[in-house]
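Here's a structure for you.
With one protein chain removed, the remaining protein chains of the complex are shown where they sit.
Chains: A, B, C and D, in written order; residue numbering restarts at 1 for each.
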């Protein structure tokens, strides 16, 4: 029809909304999300779309502000989007999720906060692994490395770090790890002597630090100069060049957990590696660098949603939601398995423990061994 | 005890960086009466530019100076737009500098991208009595000390410094006395750019720098500068030290999660107490 | 006097008609815009008339939002929360103001900014307030059996509140307390010598401006259904100041014009930059650069803000048409009070 | 009868330097008290202490017998103290009439709430204040400038606007700090007329002026300050003859050798003097009437009298 406003909802392109922070504090994340999502859409459309229907990605900027994400959600809804892939800023996602519930529109969140899926909200699904998943896999690694005493530090202003910290506190016992030093700092912290000084006079065998953004870089640099020789263990939020580039030499030898795709080049030949390469090649071609974590998340968001729509055979929100709850899909992030009580999808097997060598992420020996036995398929 | 000393020194070093960030506010406000919201842009520009120059294999030192000079030029540009047009009141200038901060974002992103960057500074650590302190921190302290000594002497002792101060004190009278108020304002902005640049190239090795770090840097600097009403370099240095040492001590002995808030709250308290003391009987 | 009434009536008619015209997306923007007008009106009163700067006004927006949301989440009638929102915000401001308003100028600006940071950090630590994750599941606003469940109704509520607040503000500014505020902004000593209790007036106007922000925050909480400390940023406080200056401080319509203009510019640029086919650098270039250029351009040519500039234009136009040349030569920054009678 | 103003051993120093030192004086009801002294003698400081804008280091201030030493400025204003500051201190941005209306602050009661809803009282009081303000402007001859932004008035007008503001407060004690500074010829005469009229109404005033002729004509008694302390007090004539006053303030009578410009006669209020100071209010009013008659209908504010300038012309 010539009336572009009222497309036939069963035959025209399928419209998917994407709300990401393209300006504001989380701009760097949102830009990555958007690039990854774009690649997924291009790939799917090149393969003939979903049941012959093209995907049309409508992008909105939430400016790292919750109320803008609500505006964006309403706009997506009015413009006929069938589902929304949402912000990597947790507060934005949390603001939009009630609307998704009210409108029965699936909301695929790119934010990490556990609270989005705990308790389970019918229409909200999470793409990144939860902080607790990262925490658990790291504890497994510590146990295997015979580390029993750790110093734990976290940024009290980052929900991601707080959630991870709490998970470590809760689960450490199960892995025979005790927290001998427990220090807090905040996002504005520029001097970490208050964290590292007590460690020096303790018998901790590793420092496990939960942070996002600049404080992680600063802490890593000061750790390198602190004279401490025990390992520094970081989290998935640092598994990105956003961390390694500014941290430079100080980042070498740091241990960190990451999405499994981050160690793509080191994966054994497998379906997973194929999935990772599929994204990496296109991304590299388009943007000249390997995909950062956020791009992988954005990419996974689209292919997860597309797969659910394909499975549902419909763009009806409720049907797609049902399909999502049955979904099992291998992606560069590993295998997503959503169920009615688990909207978070990724298990510890999908988390890699890597170390930084030459500015790149490589699996630790323990991880290499894990990969040979426990590779997500 | 060695912990305490460690916190104290670390706090002083941190305070010096904050004070360096504050100095630009002081210079611009003292001369033009404008609060320069774009001040945070200068360290960012200098840090990013120095990083680029270093990766273009300029030698250390030269690259940093290049970054600082660029920041000075940017400062001049900001001044030209913010106060260049005659009859722009300080409040309008303030909002203009706010806008320029945003414009800076766009330019920085186009040139350097939105990802954080860093480069290495002085390596090595000095150990005194069990306290470890990175050479880079020592450099920061030395530069801050020199900068503030120079600023204090410049504004307090030199004729030109007095003339600059007169511009904000009473622009009309300054003009009658033959002082070119606009030109002096531009000098001040350029100087603020240089000072911000110095802070930037010294800080970048210590933390990462990205286009949007400006807010955090500016808020810290503003907080320190405001202790002296944005006019007194000495007070800005004191403010920086107060903030830095307050933060590290609080983080060290009490709790690290509120260190910024506690330091800021403490500053407010200092100001309120001082204002209450100064207050005359009037208008209670 | 008559003209003021006409303009006011026109304003009410237009703003309360728009909700029936706009589509859902625009309505949401329209609601948020109205909420910002409320807060900016308070800032304009505080800065433009009383000469006090607040860079932490979003803190009172937050206080209002939490005050409205918490009782509602615990099953109280929403009306209780909405009525309490401005009151609690005002009370908080009065308490804090009694201490902080000893500070002037930049000191006050800094103190309010620090205050906002502190309040929000504390809120993020309190489990009862939902911590950093925030409060979810805030019910819709309603009175008795009537609930507001779409943007149109919130738009009506918000802009009705705007009309009321603008009227109250205009009235205050035009009479004794308003004059006293304008006087103390110029010289606290001279004002005190004229019998004005300076501190009490400053605290009162601070509380009043906080009440406006608190009311806006209350509506915001119900409208959005979700609030978190991260929703109330320093950037928001600063942007309100920008809006107030942009529109013209100390003018009756400045807050409206400034807020509407800035919001529209931001939204239009946002729309443009995320259009399909827009290059990937569009959001930054348009979102930052175009916004900045507009802001700078306008202030370079209208340094006193849009409304005074328009008034100047209008006066010149009238004069050149030859009617009414008795207006004072240099357009005063201050509105004529409603009680001024022509000579 | 209790004096309207009584100061006991009032002192105030700034950074160790005494601006006001141990000053005691009493101004009885209806008196106009002149206050003269060299620059920096402490006259303005004394006024600020009386108005409550500065707090004394020592001593007491009593208004009509009630001690007010610790009372803040706005409360003293409510008790009837009004001050015309030295220099032009109008509220910029407010029109002339609004400036004057500020002076009437204490005579109205409505506050924020009343104003917000434009209560009946608010409207009534606003009307009354405005009328009073216009009347005060009329009295100082500024009626036609009512709606002009005060800061764009020339200096002379600003000073008169300040006087109108003080008058609008209907004070019981009026402090005038160099009200005639910057006023010339006719304006000065008109101002003298206004002040004289206030005397006639029985208002208690204190008047600082460097134009000794002006003071002599209007003041019942004169207090002389030097270096913060009272060095003389008496009728204008007594004071002018006091050698201490001559030495510290007036200077010796004409010493033509000092310069080519015959500075002796240039010194305001020196030997040239003015007409004898009218001792009573009636005399003042008479002078005013005479001035009006001579004015040839030059307008509402034509009150004038034999000014020194006019006399010399």
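Criterion: a residue touches a chain if its C-beta (ideal position, glycine included) is under 8 Å from a C-beta of that chain, and two chains touch if they have at least 3 such contacts.
In this section, contacts and distances are computed from a predicted model.
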The complex's invisible chain, by UniProt name, from "Acyl-CoA dehydrogenase domain protein", "NADH-quinone oxidoreductase subunit C", "Branched-chain amino acid transport system ATP-binding protein" or "Cytochrome C biogenesis protein": "Branched-chain amino acid transport system ATP-binding protein"
Going by the contact rule already stated, which one of D:183, D:205, D:222 or D:239 would touch the omitted chain in the full complex? D:183
Option touching the unshown chain, where B:60, B:135 or B:175 are the choices: B:175
Touching residues on subunit D - with respect to the absent chain: 14, 37-41, 43-45, 86-88, 141-142, 144, 152-157, 177-178, 181-190, 210, 212, 249-251, 258-270, 272, 298-299, 301-302, 304, 308-310, 312-313
Spell out, residue by residue, where the missing chain touches subunit B. 159, 162-163, 165-166, 169-170, 172-179, 231
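Keep in mind that, in the parts below, only the chains that are shown with their structure count from here on.
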What chain is most central when centres are computed from CA atoms? C
Going by C-alpha centroids, which chain is farthest from subunit B? Tell me that one. D
Would you mind pulling out the distance in Å between where the CA atoms of subunit A average out and where those of subunit D do? 76
Taking each chain's centre as its mean C-alpha position, how far apart are subunit B and subunit C in Å? 31
Separation of the C-alpha centres, subunit A versus subunit B, in whole Å, is 36
Could you say which residues in subunit D touch two or more other chains, in rising order? 52-53, 72-74
Among the residues of subunit C, which are close enough to touch at least two other chains? 121, 125, 189, 191-192, 196-198, 235, 284, 288
Which of the residues in subunit B come into contact with subunit A in the complex? 3, 6-7, 10-11, 13-14, 17, 114-120, 125, 127, 132, 134, 205-210, 212-213, 216, 220, 244, 247-248, 251-252, 255-260
How about subunit C: which of its residues touch subunit A in the complex? 23-25, 28-29, 32, 121, 124-125, 132-134, 136-137, 151, 220, 224-228, 230-231, 233, 235, 270, 273-274, 276, 280, 283-284, 287-288
Of all residues in subunit B, which touch subunit C in the complex? 29, 35, 81, 85, 87-89, 91-92, 94-96, 98-103, 105-107, 109-110, 114, 215, 219, 222-223, 226, 229-230, 257-258, 260-261, 264-265, 267-268, 271-272, 275-276, 279, 282-284
